[in-house]
Every structure is written in structure tokens, then in C-alpha cells.
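Omission of a single protein chain aside, the complex is shown with its protein chains in their original locations.
Presenting chain A:
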Amino acid sequence: MPYLVSFHIGWLIGSALLGFCMGWISVVQRGNGTSKVTARCLAVLVAALVAASFAHVIPGRFGYWLDLGLVLFACYLVGCTIGAWLRYWVVSRSQPAA
């Protein structure tokens, strides 16, 4: 893991920034998101991929690409979370003043 992070640090920062933007938007975005069923299916899929990664069941380059994708996805999620919390904090501070 440290090797993956250090070797792909630029790409990981990029995915975190992408997530930050998505999180920032998501707080004020109107409309429906994914349904609960879809979200659960996606969660199960990600969990299965994480399990496959840790179990080293996918060999060679495909295994490497899976690990890389999961790390990028993790950074994306972290960026989303930070972005959403920050936006929420900014919005909640400005409302009482208005």
C-alpha cells in the first residue's frame, strides 16, 4: 500500500480533488440520488472487489489495476466526504446570518 500511494501520489491527489468537488456540489444539489437498492448493490460490489484485492485472487496486471482502482476510489470517497462536510459547514454558518 505505501508503495502504491507513493508511486501514484499525483493521481491520488487528483482523485481526491475530484471527490472534493463532487462532495462540495452534492450538499446543495437538488434532485434524487441513487436508490437504496442501487447503493447497496454498489457497496456489495466494492466490498467484493476489496475482498478480491486482499485475497490476491486476480493475478498480474489485472490485479495491479484493481488495486490501483480501489485506491483511487478510496481517495475519491475521502475527497467527497471532506468536500461535503466543508460545504455543509459553510452553508450552515451563512444561513443564520441571512
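To be clear about the criterion, contacts are C-beta pairs under 8 Å (C-beta built on N, C-alpha and C of every residue); 3 or more make two chains touch, one makes a residue touch a chain; residues count from 1.
What we mean here is this: contacts and distances are computed from a predicted model.
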Exercise. Out of "OmpA family protein", "Gluconate 2-dehydrogenase gamma chain", "Response regulator transcription factor" or "Multiple sugar transport system ATP-binding protein", what name does the UniProt record list for the absent chain?
Worked result: "OmpA family protein"
For this session: Determine and list the chain A residues touching the chain excluded from the picture.
Result: 2-4, 7-8, 11, 14-15, 18-19, 21-23, 25-27, 29, 31-34, 39, 42, 56, 59-65, 67-69, 72-73, 76-77, 80-81, 84, 88
